[in-house]
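Of the protein chains in this complex, one is absent; all others appear in place.
Here the chain labels run A, B and C in written order, and each chain numbers its own residues starting at 1.
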Amino acid sequence: MAEFEPKIVAFVCNWCTYAGADLTGTSRIKYASNVRIVRFPCTGRIDYMLLLKAFDEGADGIIVSGCHPNDCHYTSGNFHARRRWMAFRSLCDFIGIDTRRIKFSWVSAAEGAKWADIVNTTVASVRELGPYDEYKKVAKKPVKEESHG
Amino acid sequence: MIDSLYMPYLMRIEKITCEAPGVKTFMLKFVNEEDQNNFAFKAGQFGEYSVFGEGESTFCIASSPTRKGYIECTFRQSGKVTNALAGCEEGSVIGFRGPYGNIFPLDEWKGKNILFIAGGIALPPMRCVIWNALDTRENFKDITIVYGAKSVNDLVYKNELKEWEIRDDVRLVTTVDPGGETPDWKGEVGFVPSIVEKIAPSAENTVAVVCGPPVMIKFTFPVLAKLGFRDENVFTTLENRMKCGFGKCGHCNVGKVYVCKDGPVFTQAQLKELPDEY
Amino acid sequence: MNIERRLVRKDSLEKLFDILRQNKKTVFAPVMKNGKASFKPVGSFSSIAEDYIQTTQSSKEVIFPRVEKFLDYEKNGKEVSIKGFDYQSVTETVLWGVRPCDTIGFGTLNSIFNWDFKDEIFNARLSKTIILSFSCNKSDDYCFCTSVGGNPGSTAGSDILFTKLGADGDYLAEVVTEKGQAIVALASELFEKTESVEKEKFLANVPVKFNQEEIRKKLEKFFKSSQWVEQSLKCLGCGACAFVCPTCACFDIQDDAHGKIGSRMRCWDSCGYSQFTVHTSGHNPRSVQSQRWRQRIMHKFSYMPERLSVYGCTGCGRCSRACPADMNILEHLISIQEVKI
Partner (left out) sequence: MDDLRKRAKELIDTSAVKVVIGYEQGTGNKTRALFVENSEVADKLIFDSRCVQNLAAYVTKQEVKSKGKMAITATLPVMRAIIQLASEFQVNDDNLIVIGITPESKIIDFKNLEEVETYVHQFQIEIDARNREILDKLDKMTPSERWKFWIDELSPCFKCYACRAACPMCYCSRCTVDFNRPQWIPVSSNELGNLEWHFMRAMHLTGRCVDCDACANACPLAIPINLLTKKMIEDAKSDFGGYQPSLKGENLLSTFKPDDKENFIQ
């Protein structure tokens, strides 16, 4: 069997992390190709339901990244996001969603190398954890078998 | 293999016509020829159209049963499914269940005058019966169509309106709401009920078919009554929310009536017996 | 067919259960969890709950699952292929421990799903289900089966009805249908011949509280009554009543998409939800809770008898027990009966 290639979805803000990821590319820094980047205006716009949707659709890991505190293009979007992530993460943990599969980070437009590192370490740790079968089983279980809960 | 009631026919979109902003007509053909041969419907019936992965949406069959080999539907982009439908391209396959519901009693209307009154996006449910009547023109006396929309842009079936205008065996009166006219608009300007009152068709030996937004219907009924139309001779269609289309899911139940089974075509007399929940 | 009466020793029930399991039948029986009894697939006799008046949910879910898949589709560019309901997936199922007010409900559901178009999926499930019911030897204030044509020992809808003869007694088995006979044939030694037994004295006493024919007549003229508003003011608009009801069958049709593949299914819906009747335009024919509460009662006690020739209530009282706001259907029906028009 081929080696497991984790599917990672990255939710990033337009102003810092996306630009940072761009810099990674223009600096010709190589990093794992497992990541699919979804660009948002701001981390404050990243609804936690979107993260669950990524798992629903088969993601093995998630990266959420935006501007460093005090660097938000909209002044405070990332501060709001941080609170929401704190709540989201503890609810995930309580419900049993594997928080090791969700990486949060601040990556600025100048941190091309950091972005590569975040992606590489996330891919490596998720690779070690294996496919997120626990969630996939729940998300894709055929409806008919569930009818008699 | 036995299929269930819920299995749709697969239909291919042969042609897409843009009728008005957000309003499209699909010409649909059966993917499976056998389905085509076994399929029959009558004017007034509806179906459940579906985009797989998005869901089903209810609207009438807008083509006439006299035109064989295809069906047409016209819808306005408004909800999840109609938006998905609007995103489909020619050649795409969609689902269709039907036909469901009752019919316009064209057989009973033989030898009578017919007055069609429609507003906005409610012409499609009537287009089916209009073409059916026009294709069997010898069965009926005078046919009059009053059709109004908010603005000239919102009138649907513009080509067919032209066709009806040219024909001398049908009288077409088009109108737009005040302010909705363009400089070269030649039709009437005014709300449908007042135009009906203005042209004052005779109620003698005439049936009226009224489809439109609730507010238009509300003001058109009294006009018809004033003109001498009896409640039994005024027909309309109800547009309740539906899911199954065959009287099980409960959504369209109004009083003792399942709109999907006993309707969608009702006379004004029948509506008066119903609770006001439509 | 005539009802055959047999005697089943109290310790034979477990043997019967084991024989059913050995015959590869899925057995659904009441199981206790969080203090509530509910029907679940059961593997061992000992896990079946004994001391309950009524399960929280009706057993309708076995035949009318809360999510029922109709079809699978697969998209490929503009093309779509679909696969219909898998009738092979419906296997022989035994419903064990159902109350008579539930079994009567299957008849009502049958009317809904077959009054006009025939619902083959429902019929496939119903025909593959064997209903082994147990008479009620106790009841509570929420029970009113006798007011809606049922009784604690009614055989209607059962394949075999068991009645416990005394607190520690054996069981009278009334074999009602051929399906029931087939079960007897599997374990004939457990079904002993018996003299006629008076089962009535072992049944719960459920007094008649109202006359449903009278209610039906009254409802004809009751549509505009102010009672609907008064009764429903405390209604919170959830769907608990509909979902626990053995005869509520309203459903929604939904697609579940996963990329190119997906399925279409029906899931339970409730006329009590504010979104139930909303048009795409935003217009809502039943925009307030009193209209929706009226619909629930009218549908069960006026529209259904008129259109389907059955009442939509079996008197199980589940909706009243489940209601978070204590909307008690019995209380409301009695107050409708008492109103002078």
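Quick note on the criterion: a contact is a pair of C-beta atoms (placed from the backbone, for glycine too) under 8 Å apart; a residue touches a chain by one contact, two chains touch by 3 or more.
Remember, it's a predicted structure, so these values are computed and weren't measured experimentally.
Undergrad: The chain left out touches which of the shown chains?
TA: Across all of the complex, the chain we cannot see touches A, B, C.
Undergrad: Based on the whole complex, identify which of A:9, A:97 or A:116 touches the chain you can't see.
TA: That would be A:97, which touches the missing chain.
Undergrad: Out of C:7, C:197 or C:229, which is the one that touches the chain we can't see?
TA: That would be C:229, which touches the missing chain.
Undergrad: Considering the whole complex, which of C:16, C:29, C:42 or C:244 touches the chain not shown?
TA: C:244
Undergrad: Could you list which residues of chain C touch the chain missing from the display?
TA: Spelled out for chain C, the touching residues are 33-36, 38, 56-57, 66-67, 140-142, 229, 232-234, 236-240, 242-244, 252, 254, 256, 265, 267-268, 270, 273, 275, 288-290, 320-322, 324-326, 328, 330-331.
Undergrad: In terms of residues, what is the contact footprint of the unshown chain on chain A?
TA: 48-49, 52-53, 56, 69-70, 76, 79-80, 82-91, 93-99, 103-106, 118, 134, 138-139, 141, 143, 146, 149
Undergrad: Name every residue on chain B in touch with the hidden partner chain.
TA: 55, 79-80, 83
The rule is short, and it goes like this: only the chains that are shown with their structure count from here on.
Undergrad: If you average the CA atoms of chain B and of chain C, how far apart do the two points sit, in angstrom?
TA: Each chain reduced to its C-alpha mean, chain B and chain C end up 39 Å apart.
Undergrad: Between chain A and chain C, tell me the centre distance in angstrom, where each centre is the average of that chain's C-alpha atoms.
TA: Roughly 45 Å, centre to centre.
Undergrad: When the C-alpha atoms of chain A and chain B are each averaged to a single point, how far apart are the two points in Å?
TA: Using C-alpha averages as centres, the distance is 49 Å.
Undergrad: Mind pulling the chain B residues that touch 2 or more other chains?
TA: None at all.
Undergrad: How about chain C: which of its residues touch chain A in the complex?
TA: 28, 40-41, 61-62, 65-69, 86, 89, 256, 258-259, 263, 265
Undergrad: Spell out the residues on chain A that touch chain C in their complex, using ranges where they run on.
TA: So the residues of chain A touching chain C come out as 57, 140, 142-144, 146-149.
Undergrad: Of all residues in chain B, which touch chain C in the complex?
TA: The touching residues are 1-8, 10, 50, 52-56, 78-79, 82, 89, 91-95, 214, 239-241, 243-244, 246-251, 253-256, 258, 261, 275-278.
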